[in-house]
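The structure's right below; bear with me while I get my questions together.
Removed from the display is one protein chain of the complex; every other protein chain stays in position.
Chain IDs A and B follow the sequence of writing; residue 1 opens each chain.
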Amino acid sequence: MIEQTKQNNLIKTLLYILTIILVLAVLKLPSNIVHVLILVFFYAYVSTAWDILGGYAGQMSFGHSLFIGVGAYTSTLLLLRLGITPWIGLFVSGLIALVIGAFMGFLCFRSNITGFYFALVTIVFVEISRYLSLGFEWTGAAKGLYIPYKGNNISNLQFDSKYMYFYVIFAMYIGILILYKAIMKSKSGFYFLAIRENEEAAESIGINTYKYKMLATIISSFLVGVAGSFWAQYITFIDPYTMFDFMLSVQIIFFAVAGGRGTLFGPLVGAALFVPLSEGLRTMMGRIAGINILVYGIILILILRFMPDGIFVWVKDRLKNLSHGR
Amino acid sequence: MINKNGIFKLIILITVIAMLGAGLAGCAPKPSGGADENNGDQGEVSNVEPVKIGVLAPLTGGLASIGEQLKNGNELAAKMINENGGIKSLGGAPLELIFLDGEGRQEVAMGEVERAIDQEKVSVVTGSFHSPSAMGATQVAERLKTPYLIQVAGADDITNRGFNYVTRVSVNLFKYGYDAVSYFDWLNKEKDAGIKKIALIFEDADFGQSTAKGSKEAIKDLGFELALDLSYPAASTQNMTPYVSKIKAANVDAVIATSFIADALLLADSIEELGLDAIKLGISGGFADPLFAENIGSKVESWFLADNFNTDIPGIEEVNNKYSETYNSKMGGHAAHAYQSILIIADAIERAASRDRDDINNALKETSITDSSKIIVPYKAIEFDEKGQNIYAEPVVIQYQDGERKTVFPSKFATSEPKF
Partner (left out) sequence: MNLTLFGQTLVSGLLQGGIYAQIAMGLMLGLGVLGIINFAHGEFLMIAMYVTLIVFRLDINPYLAIFISFPLLYFLGVILAKYLIIPILDRETMAQFLIMIGLSLVLMNLAMIIFSPNFYTVKAALTGKTLKIGEIIIGANRLLGFAISILVTGALLWMMQKTELGRNIRAVSQNRYAASLVGVNVKAIYQIAFGISLATLGISGPFLTPIYYVSPNIGSFFILFAFAIVIVGGMGNFKGALVASFLIGLADAFGAVLLPGSTGPILPFIFLILTLLFKPKGLFGGSGI
């Protein structure tokens, strides 16, 4: 036992050192690769946040692009109209996303709308938001908003190199990992799982399922709202069609489900495998429009059909079998 | 013996390595649309160091057919200039075009432009069809202090942001909308059309909203009555009859429509079906697309179409022939603007006598081309205002008459009389 702990600690330390080296090595990478890494960690973050509601508490939300959009719009509007720094905007964005998430949750969970019905309502919410956001001049209407470049300035969350954006999103990802782990270990996390496995049974042992579904929703929407702000700062241009987009929601879910729903690293595995794959596919086969999404679709079907718990769990099981020497 | 926890850690390790590996493999410098493949035919190579120009176009993806036309226009112009001795003030330096594939995706376009400026060290960037890509790419160029000449992307904000390094050859959306109404004013004055009440119907993305803004302002300025102001979401409108019924009920004299191709077809069908009796003008986009005329057949003759180019414009035969010879297809507005842009850039570099980005930018902003033999787009001159917009860029109004695309307005370029 002691031997094992020692070995564990050694592996742990080695891993930490290796991670640090790799993270520092990013500085040496060309900017287009850093861009892909930013995408990887952005999607890993958002998918992890989705996973709290979708994977862990089992509520199938297709509305997470709405939260990204709301977050992006909130901080950008605060910055452009009121001159408030995005660092504050990040939290306000999270809060506004939380309020919208809570409203959505209130509507659905009060009336016991779950499963497919919940999914449909969330899709409809995204659609409605897009139509509404098109109509207001104040939110930039259809042409969207852009964040003017004001120079390398940490207080504006604006950098002239991609590396800093990478470190920001990396830090955010580490943050959400810690939070996710804390939720997994907490009583709420246990209740989330109970709801996912069998809602009626959970209710019968006295769990207030409404309360815990709401809790999962607001945590998830808050975290995604924050990510939306980051995205707006990084991409510097947002509009209703790219923000309130059904396909964006599907992508978020895809990374979590492909990697491993309800697991700590599943979303990262999904994003780390499929963001570069998709970018690579576009580079290699871009002349054929649609081929990358076609491959996405095929992989989605295959993974769900043959690795129901995602790649992460599938590989873990294989490794376990190996180490136990069947 | 590794326990469960250890496996977890191992997985992180594998993930991180896989991620970096995949990242490296997937995103190594792009071969497609890159330099080697596309820069083959730009005329003789001289021994003077060339001037590098980055050309952004959607060479792959859904907009690839437009990207192809842009590429051809740019390439042909560079070839002609190089064959005529390149940039004389730089000792005959040839132009070298570096094609950047933006894929019609904003983030890709931004990345490519950044790469061209940082790594390829281009002196100027030009191109763009897809407005969101152009918005993002100009932002990159402004930050990196590199002149950017927009060829056809129409969004008003590309120049309205007051960037120092951005100029645009073609018509912007506001102007399209404004001049559609000016055309009606001209019809009233010259042809007794008797137009008073106008209805606007436009798709609800930036394209439609911006043209509508222009039209509304002109309606106010020129004393028309705005009877209806309708917008619809192009991506989810399958039934245009309610909108057309509403226009019909409003008893208008004329309709201005801004649509993409699918909704333009549905709109034209519904107008026909409900027998709407009004003068109809469609702005660029779906209406300018050859598919529009192809699909709605002879009904197309009842439409006026606003576009930035027509092949019957006098004085372009030579370029036109050369283009057809080289590329086996007819030159369209995209290719013509691309061709024109390279001429403008060459003119600016000639005057600047420098490869320096700021020098070229200053020369570019002082452009004044009035010699009509150097202009193949339907603008009487090329000069940029303080925001970088070409002052003389105006749309032409086209009508299909006996199966041919005839220019009917403005008079300077007209080859036929409007029929209504």
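By definition in this document, contacts are C-beta pairs under 8 Å (C-beta built on N, C-alpha and C of every residue); 3 or more make two chains touch, one makes a residue touch a chain.
Quick caveat: nothing in here was measured; it's all calculated off a predicted structure.
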{"item": "Contact set of the excluded chain (shown chains only)", "value": "A, B"}
{"item": "Touching residue (missing chain; options A:V26, A:L90, A:I113 or A:L268)", "value": "A:I113"}
{"item": "Selected residue (touches chain absent from view) among B:Y243, B:F304 or B:Y339", "value": "B:Y243"}
{"item": "Listed residues B:L266, B:V319 or B:I398, member touching the removed chain", "value": "B:L266"}
{"item": "Residue touching the undisplayed chain, where the options are A:L134, A:A227, A:M243 or A:V313", "value": "A:L134"}
{"item": "Interface with the undisplayed chain - residues on chain B", "value": "62, 203-204, 231-233, 236-239, 241-243, 245-246, 248-249, 261-262, 265-266, 270, 272-275, 291, 295-297"}
{"item": "Interface with the undisplayed chain - residues on chain A", "value": "54, 58, 60, 107, 111-113, 115-117, 119-121, 123-124, 127-128, 131-132, 134-135, 250, 253-254, 257, 288-291, 293-294, 296-301, 304-305, 308"}
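Following the convention adopted for this analysis, only the chains that are shown with their structure count from here on.
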{"item": "Chain centre separation (chain A, chain B; CA means) in Å", "value": "35"}
{"item": "Complex interface listing, chain B residues touching chain A", "value": "1-13, 15-16, 18-20, 22-27, 29-33, 60-62, 64, 101, 103, 106-108, 111, 114-115, 118-119, 132, 135-136, 139, 142-143, 155-157, 161, 204-210, 233, 235-236"}
{"item": "Complex contact set, residues of chain A against chain B", "value": "4, 7-8, 11-12, 15, 18-19, 22, 25, 29-33, 35-37, 40, 127, 131, 134-135, 141-144, 146, 148-149, 160, 235-237, 239, 241-242, 264-265, 268-269, 272-273, 276-277, 279-280, 282-284, 286-287, 289-290, 312, 315-316, 319-320, 323"}
